[in-house]
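Then we have subunit A:
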Amino acid sequence: MIALIILAFLVIAYLDAPALWQKKEWRELAVMGIVWSLGLALSLGLAFHLPVPSPAKMLARFFGPVTLWLTRLIG
Partner candidate 1 sequence: MREEGYISPRQASVLLWFAILPTAILFLPALLTLRARQDSWLAVILATLAAGIPALVIYLLALRFPHYTLFQYCELILGHLAGKIVAMVFVLAFFLLNAVVIREFSEFLTTAVMPETPFLFFACSIVAVAVYAARNGLEVIARCTDFIMPLLVAFFVVILLFATPEMSLRNILPFLENGIRPVLGGSLITWPFMGQVIILATYGAFVNPPRSLGWSLITGLLGIAFFLGLVTMGVILVFGACEATSLTFAGYNLARVVSLGQFLERIEVLFLAIWVAGVFIKIALNLYVVALGLATVTGLKEYRPLVAPLGALNVALAAYMYRNISEIRQDLLTVEPGWTLTWQFILPLLLLLVAWVRGQRRTGA
Partner candidate 2 sequence: MPGPYRRPLRAALFRRRPKPAQQGKQDNNKDKQGQPGGGNSHTAPYPSLEEYRLTAELKLNLEQLQTIFARCSDVIRRDFYLGQAIKVALIYIDGLADKKLIEDTLVRTLQQAPEELARSLAERTRDLTAVMEMVMPMTDVAVVDNMGSLVKHVLNGDTVLILNGFNKGLALSTRAWEHRAVEEPITESVVRGPRESFIESLRTNTTLIRRRLKTPSLKMETVCLGRYTMTNIVLTYIEDLADPAVVREVRRRLESIQIDGVLESAYIEELIEDNPDSPFPQIDHTERPDKVAAALLEGRVGILIDGTPFALIVPTVFVQFIQASEDYYERYYLSSFLRLARFVALNIALLLPAVYVAVTTFHQEMLPTNLLVKVASQREGIPFPALVEALMLELTFELLREAGVRLPRPVGQALSIVGALVIGEAAVSASLVSPAMVIVVAMTGISSFATPSYSMAITLRLLRFIMLILAGTFGFYGIMLGLLAILVHLNTLRSFGVPYLAPVAPWNFSDFKDVLVRVPRWAMNSRPSQIGYRDPVRQGAGLKPKPPASSNPAPERGKS
């Protein structure tokens, strides 16, 4: 599983990174690297069953009451 994830991410990196490196587009490379490593971290966390807070939960905390209020208001 972990090997699979790493392999997948290597393929993703291989798609673009070498070309960016050659063209010396560091900015692109940096942004891509950040997204890439975030993805890798999250995926590995998934593989290791780490408790990562769900963004849906955070949204629910803020917007659950809003929705409730709206529902009461109109529905």
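For anyone wondering why these and not others, all candidates are chains of the complex that A comes from, given by their letters.
Basically, a residue touches a chain if its C-beta (ideal position, glycine included) is under 8 Å from a C-beta of that chain, and two chains touch if they have at least 3 such contacts; residues count from 1.
Note that the structure is predicted; figures quoted are calculated from it, not measured.
Colleague: Touching subunit A in this complex is which of 1 or 2?
Modeller: 1
Colleague: Can you list the residues on subunit A that touch candidate 1 in the complex?
Modeller: 8-9, 12-13, 15-17, 19-20, 25, 27-29, 31-32, 35-36, 38-40, 42-43, 45-46, 52, 54-56, 59-60, 62-71, 74-75
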